[in-house]
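Heads up: the structure comes next, in structure tokens.
Here the complex is missing one protein chain, while the rest keep their positions.
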Amino acid sequence: MSAPEDEVEIERGPGVAVAVGPLDGLLNLCRKNSLWYLLFGTACCAIELMQTGGPRTDTDRFGFVFRPTPRQADVLILAGTITYKMASRIRRLYDQMPEPKYVIAMGSCANTGGLFQASYSVVNGGDLIVPVDIYLPGCPCRPEALTEGLMLIQQKCEQEPWLAKAWGRTPEPAEPWPGRPREC
Amino acid sequence: MKEIRDALAERLGTEIEWHEDLAGDPFAVVPPGKWLEACRAARDDERLSFDFLRNQTGTDVPADEVIEVVVHLFSYKHRHAFVMKTRVSRTDPVADSLVPVWPAANWYEREIYDLLGVRFTGHPDLRRLLLPEDWVGHPLRKDYARPESYQGIPTTRPGKEDR
Partner (left out) sequence: MTDAVGREEIVLNMGPHHPSTHGVLRFVVYTDGEIMRKAVPEVGYLHRGIEKLAEQTTYTSFIPYADRINYLEAVFASQAWAMAVERLLGVEVPKRAEVLRVIAAELNRIANHCIALGCVAMDLGAYTPFIYLLRERETINDLFEELCGARLTFNYARVGGVSHDAPDGWLDKVGAFVARFDKVMAELHALISENEILVNRMLGVGVTCAADAVAYGLVGPNLRAAGVDWDLRRDLPYSAYPGLDFAVPVGGRDGRGVAGDCYARWVVREEEMRQSARLIRQALAALPDGPVMGELPKKIKPPKGEVYAAVEGARGELGVYLVSDGSNTPYRAKWRSSSFSAMSMIELISPGLMIADLVAVIATLDTIAPEVDR
């Protein structure tokens, strides 16, 4: 169990029925032990992402497997530098993922643009395009840090009253950045 | 280097300038009108046989009002290397395409067009290579200014002073 100071702030839905609580717990247990991440990476952090799935760190033991299609993925790991040319495609990948979905910004480039901040073609951070849940520092981000990030997502899953929040309601899609062209 | 000098001087005479006094590699400068001819000679002449286009790029030199298009050539047969340049005007940069001589020039010239704005006559498919099609400007020019935003995404993080 996580200590109180580790708990992530989640807003609770109105009028939660008591009977839904244990069901939420069961659902969250299943969800957190089977987080599938999208096989996506742009630059150097993608290699460390591959190493994290490798024999030493082995994220498979947590239930994390990679999926090539966003339709089957829960987690989008922004591994690597995001350029303007790639930005609209990343947004499209994010929009294709079904709820509940999480985004990890892995490495300096995905956090804030990293050492390419001053470049003309680099987006200064993944959160200018998609809402980010976890920011992981590093250049490249170490496999241990990525594992910790995935475990933080697991903690987040544990505490989300997903069933209570969503009972009978369709989740609203997140707002894209203002000025985003219609065709992407 | 002497054989290269002799062979090219035979074809181009005084039109080719030799620069051997700066640090690093020596190079030759050819006027834009003779660019394609010089490169063809470099590939076809038996004494030169430059069959490998190692590198082709451009440099913006606003101080001289020119953009230099540079090729680095190498010959597997004779194992010698050579650097040749041409200087085109900065206000209306046009040069001959080297695709008929070395097919490798195709993408190099697309990149020079993309980042510096030099148009190559005779290129089969001259369009932007690295930047999006709707990008404005040529970033490797010395007077290029970063745009405020692209398709709605700001170029600096909100709340941060510009570096």
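Letters A and B mark the chains as written, and numbering starts fresh at 1 in each.
Quick note on the criterion: contacts are C-beta pairs under 8 Å (C-beta built on N, C-alpha and C of every residue); 3 or more make two chains touch, one makes a residue touch a chain.
Since the structure is predicted, the reported quantities are computational estimates derived from the model, not experimental observations.
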{"item": "Residue among B:54, B:78, B:119 or B:157 that touches the chain left out of view", "value": "B:54"}
{"item": "Residues in chain A touching the chain absent from view", "value": "39-44, 46-48, 50-51, 54-56, 68, 80-81, 83, 85-86, 89, 93, 115-116, 118-122, 139-140, 142"}
{"item": "Residue ranges of chain B at the interface with the undisplayed chain", "value": "22-25, 27, 51-55, 57, 59-60, 70, 72, 76, 79, 81, 83, 102-104, 106-107, 115, 128-132, 139-140, 144"}
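We take it that only the chains that are shown with their structure count from here on.
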{"item": "Complex interface listing, chain B residues touching chain A", "value": "130-132, 139, 144, 146-147, 149-157, 163"}
{"item": "List of chain A residues in touch with chain B within their complex", "value": "84-85, 87-88, 112-113, 117-118, 120-121, 123-125, 128-129, 177-181"}
